[in-house]
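Some chains omitted; the rest stay in position.
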Amino acid sequence: MRIHLINPNTSRAMTDKIAVTAREVAGPDVAVVATCPEPGAGPAAVESHTDEAWAALVVAQQVACAEAGDGGPADGYVIACFGDPGLDAARELTAGPVIGIAEAAMHVATLSGRTFAVVTTLSRTLGRAHDLVRRYGFEDACVALYAADVPVLELEDAGSAARERIAELCERAVRDDGADTVVLGCAGMTDLCADLTKRTGVPVIDGVAAAVGLVSGMVHMNVGTSKRDEYAPPPRRPGERR
Amino acid sequence: MRIHLINPNTSRAMTDKIAVTAREVAGPDVAVVATCPEPGAGPAAVESHTDEAWAALVVAQQVACAEAGDGGPADGYVIACFGDPGLDAARELTAGPVIGIAEAAMHVATLSGRTFAVVTTLSRTLGRAHDLVRRYGFEDACVALYAADVPVLELEDAGSAARERIAELCERAVRDDGADTVVLGCAGMTDLCADLTKRTGVPVIDGVAAAVGLVSGMVHMNVGTSKRDEYAPPPRRPGERR
């Protein structure tokens, strides 16, 4: 089984970190591929709706490219960016399962407890997180959305105050909002998960791990993307090159 | 990894069939245990709210018993009955993940397409199915609930008209209701899944397979049931024996 993770930003370091997490969670029968766009061919970070629009196109391009590639289609895809950019487009472009990391983390959270909180990077992205909560049906379960107001790329810096700020928000969600679990709102937080679980005493859920778990489960049970109508392959028009 | 499936009705044949499906989906590192109550110690089938009340207690008893048993707690539990009876109680009684098959099938359905339909056995159980759809947050995704009006145990009979009736309802859901996927509303339908997928052309989702996939995924990513408050171990009172 081959699972393809797509990080739509251009950070190779973050992509590598994501791949490490994915490989830890994946069973021994699962090969993990993790890609990101070349510098200049995608946003450096996804921190706005404008970045998100670009990221969605990057995701569609990378899935289309993988499907047409030498190795043949992957068995499943993970969109490793918390806004789940390009999710609908990706589902049109493959018959395999496609899962975004926000979607994955929220699903797993509702299987672990009644309520969850999201702790993410920038407050300007909370609107997008809220939209995703509604889309996936989890408005009743999501009791808080917090932003640490730290830039995405600062998470890479182990010595930064960003990590402590995130830990405090996780604790606050559990204590003040009654969150049964905490969802980490950025692929770049994947390596914080174990420590935060210990510190808060509740499951802290990383979307990368969750998505790999869900996608590989779906491959095992032979359930891909329904190709009926909405997610059927998109019409190709003569001479058009996306 | 050991996953424990609990069928709360007393049908040994159905329990065995469930175990077969579970083992097919589970990875090679997963041991599957499937139990049901002794005849007389649980409902013969779960076809009413009254049966459901009994089934819920059976599930709680079997989880408590497994947790205290010689082999030690299972790594995760599956409630193999479409009403997900006793789900909340079971979550109190273990630190591992617990997933009902209705819950599992609906979650997977929403990862495979935008909309799903449920095809179940008796119309009198549609109210319960509707309650579960709302509980899990999938009112927007669930476009139809159908009952074949066949008794649960008749599904065991390969020659019965029950199976054809179910197939017709699956086709109708896809054609008339625009369902992207179909969720099978009974653990006893687990062996129909592959054929119905072929016949309808869309993913037909069996809760047993889905639950095994999700529970084993959660064990891999080290996420169990949140033990904060609501799902903490229930108070024991002196001299009380449930």
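We just call them A and B in the order they show up, numbering each chain from 1.
Heads up, the rule we're going with is that contacts are C-beta pairs under 8 Å (C-beta built on N, C-alpha and C of every residue); 3 or more make two chains touch, one makes a residue touch a chain.
As the structure is a computational prediction, the values presented were derived from the model and not from experiment.
Novice: Given 2 placed copies of the single sequence, how many copies form the entire complex?
Specialist: Whole-complex copy count, per this file: 6.
Simple rule for what comes next: only the chains that are shown with their structure count from here on.
Novice: Starting from the mean Cα coordinates of subunit A and subunit B, work out the distance between those two points in Å.
Specialist: 27
Novice: Hey, which residues of subunit A end up touching subunit B in the complex?
Specialist: Where subunit A meets subunit B, its residues are 25-29, 97, 99, 103, 107-108, 110-114, 136-141, 174, 178, 180-181, 194, 197, 201-203, 205-206, 209-210, 212-214, 216-218, 220-231.
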